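Complex shown without one protein chain; remaining protein chains in place.
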Amino acid sequence: MSGALDFLRQLRKKPTGIAGFAGVLFFFMFALVIPFFVPVMDTPDVSAIYQPPSFPAHPLGTDNQGRDVFNQMIHGGRDILLVALIAALFSTLIAVTFGSLAATLGGRVDQVILAITDVVLTIPTLIVLIVIAAIARPSSFWMLAIILALLQWASLLRAIRAQVLSLKERDFVEAARSLDLGLFHIIFKEMLPNMRSYIVIHFIIAMTNAIYAQAAIVLLGLVPVAGQNWGIMLYNAQVQGALYFRDSLWYILSPILAIALFQLSLVLLAGALEEMFNPRLRSA
Amino acid sequence: MTVLSIQDLSIEYLSRRGPVHAVRKVSFELAKGETLAIIGESGSGKTTLAVSLIRLSPRSARITEGSIRFRGDTKDLDVLQLDDDELRRYRWNDCAMVFQAALNSFNPVISIWDQFLDTGRAHGMGDSRRVRDRASELLELVRLDPERVLRAYPHELSGGMRQRVLIAMSLLLSPDVVILDEPTTALDILTQRAIIDLLKELRDKLGFSMIFISHDLSIAAELADRMLTMYAGRVVERAKVDDMFYRPRHPYSVGLLRAVPRVSGTLGKVVSIPGSPPDLIRLPPGCAYAPRCPFVIDACREAEPPLIPVDTPEHDAACIRWQDVAETLRSDDEIPVAEKLA
Partner (left out) sequence: MTVSGDTTVRGTSLIELEGVTRTFKTPAGVITAVDNVSLALGVGEAMCVVGESGCGKTTTGRMLAGLLQPTSGRLMFEGADVWQTKGPKLAAFRRAVQLVHQDPYASLNPIRTVYQTLSAPLFKHHKSKRGRDARARVVELLERVGLTPAPDFLVKYPHQLSGGQRQRVAIARALTVDPRVIVADEAVSMVDVSIRISLLNLLLGLAREFKVTVVLITHDLAVARFFARGGRIGVMYLGKVVELAGTDTLVEDPAHPYSTALIAAIPEADPNITRNKRRVELRSADAPSLLALPPGCVFHPRCPLAEPGLCDVLVPVLEGIPGREGERREVACHVAQRERAPAAELLGVR
């Protein structure tokens, strides 16, 4: 608990951190919580195609089928954010578990894990993602999340492994070994908490990567365009020629801005966290 | 003649929790040809004080009051008021500093010769041949082979050799004052002995005045003419070496002397000082040593005592009960304090 309070106190001193944190919080609320309170309004209304913004009915105007853009924005973030979260979570879990095991156990285990990691590292993520999406046509976002996760863990694993290798030599870890505290305790209670910052920052960056990846494959039309989400809005906007109508400006702009601002918040937060976690970078 | 005069020097560091009063109204003088030892433990302010004498304090340090005056044969400088050029001439020419022989006292990617040359050039010895001659001469004085050492890189030399190189480098421009920060800490016994003997020899040959900072009382006993003990940023006792060791008048000096075991002679009653040093951000009112002092009375907590002259010449102690301290020691004989109090 005191860790969380201390964190907030530290964050207060960094304007970029506050902005990032506020942004992330806002988007999570907007995309994950608010949808529960707002009904979906996706019945086409041919009479209201590409209406300009008007209060209170259509604050951001309507799309090519007369549906309210603002409503789509509210319901459109959930899939993207959830997939990003889950992908980041899985890839972090894989990286942390296997990275620590490789470093702690050494020998054959280490060599095998490193070999696999190096192979995966050489894979160009986006291209492979596009190919897999084209072949497998994932329809559920879980599948998408897992595919993204499986392509992302490699560089974090290497980083975790390096950190654990150096932590392994520290006196307090040696003491834990001599006290026979067990591998699980040493990895999860002694070493990993010392790498909290590392892990959190990588988690955030994994999220940004996942969001880019999703936007990319949806834009390229590689996933089924049913349902609503910001990526699909962009696809529709592009395909349906929304670029050419002045009244449909918000239809295109909203998802772009939402994605861009969310990414910005994540990056600002990560930057602030990095400064906070590194005591040497902290101001006196 | 006084060569260095420090008056009421106070230095604070900025920190998140508030200003750290690292050095508080410190005054002392260094006479020509004299060796002064400044003894203190962690948090005493001794290193902060030492680096301030050549104005090498970190950015977060502020000198809030006081003065440092240097008096050479032909000059009289107010060190704190020197501008950049004057400071460059003062450093190394008038006053040089020898840091601990840790690897990070050197630039790891250039050779020892280059470091000599850089130092010489930075402080006014531009002619590289002169630097070379002087460096060779000094390296021989410190019992190192100039050919071998000048070509080497810092990591190729042992700790003892690096310390000698640092000493030689400090003497490059024949300074009047040499300041040494923990010159023998982290060195092995035989290497320490060699460095101590070397310093004695150099001092006799070249005649500079010396200040060294240490937590190690034994080096003071070996080298110093006079000593200061520092506690919580203040000088708590100033005396000639023999007076400090045999006739201390401040309870902290007594405590320190009793806490250090010796190899030779009888052990006596060796005892630690209970408690820990105070927080330099929030100092209690009154004497900073009061919480740990066996002689403490109520008056001690009211006001911080100034340095009071005691019963031997050139000897002050910042303690209102110094006479009781003297009595507890029972005798003024030249035997260790730990034995007197056994």
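Structure notes:
Read from first to last, the chains carry the letters A and B; within each, the first residue is number 1.
Everything that follows uses one rule, which is that contacts are C-beta pairs under 8 Å (C-beta built on N, C-alpha and C of every residue); 3 or more make two chains touch, one makes a residue touch a chain.
It should be emphasised that the depicted structure is a prediction, and the values quoted were computed from it without experimental measurement.
Contacts of the undrawn chain with the visible chains, over the full complex, involve A, B. Interface note for the absent chain: among A:15, A:44, A:182 or A:241, the touching residue is A:182. As for the chain not pictured, it touches chain B at residues 41-42, 143, 158-160, 184, 188-194, 196, 215-219, 221-222, 241-242, 245-246, 255-257, 259-265, 267, 270-274, 276-277, 334, 336.
Listed here are the chain A residues that touch the chain not shown: 170-172, 174-182, 185, 189-190, 193-194, 196.
In this section, only the chains that are shown with their structure count from here on.
Remark: chain A and chain B have CA centroids separated by 56 Å (rounded to whole angstrom).
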